[in-house]
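Take a look at this one; I'll ask things after.
Only one protein chain is missing from this complex, and each of the others stays in its spot.
Moving on, here comes chain A:
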């Protein structure tokens, strides 16, 4: 089981994606989000908040991170670089569309899947044609 962390510039966007996608969540794994800065009052991302959340999730699970765009990706990369080297390998950022990627991360996650496989699934499955 892999923990899934959603990182967005916007608190309402992050919360809405997690709430909506949670309807499809069957297995029990940590599924959390960080949105905005200054307690979600402003748009943006903060590497220290991301680092703290990763540290907390990494106690029990590897972590796959889904980011919206731009600085959420950069700040997640910065946060990962601030972690001790042994923990860095246990976090990955999915290169995927934000919403579809989060949906696949939740539906593909199961008891025996590992981080690399889940990341691969997310990156492939989130790009399937809709029409």
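Going forward, a contact is a pair of C-beta atoms (placed from the backbone, for glycine too) under 8 Å apart; a residue touches a chain by one contact, two chains touch by 3 or more; residues count from 1.
Note that contacts and distances are computed from a predicted model.
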Can you tell which of "GMC family oxidoreductase", "L-lactate dehydrogenase complex protein LldF", "Sodium-dependent bicarbonate transport family permease" or "Dihydroxyacetone kinase DhaL subunit" UniProt lists for the chain that's not drawn? "Dihydroxyacetone kinase DhaL subunit"
Which of A:75, A:96, A:109 or A:126 touches the missing chain? It is A:75
Touching the hidden chain in the complete assembly: which of A:42, A:110 or A:127 does that? A:42
Given the full complex, what residues of chain A touch the hidden partner chain? 9, 36-37, 42-48, 69-71, 74-75, 77-78
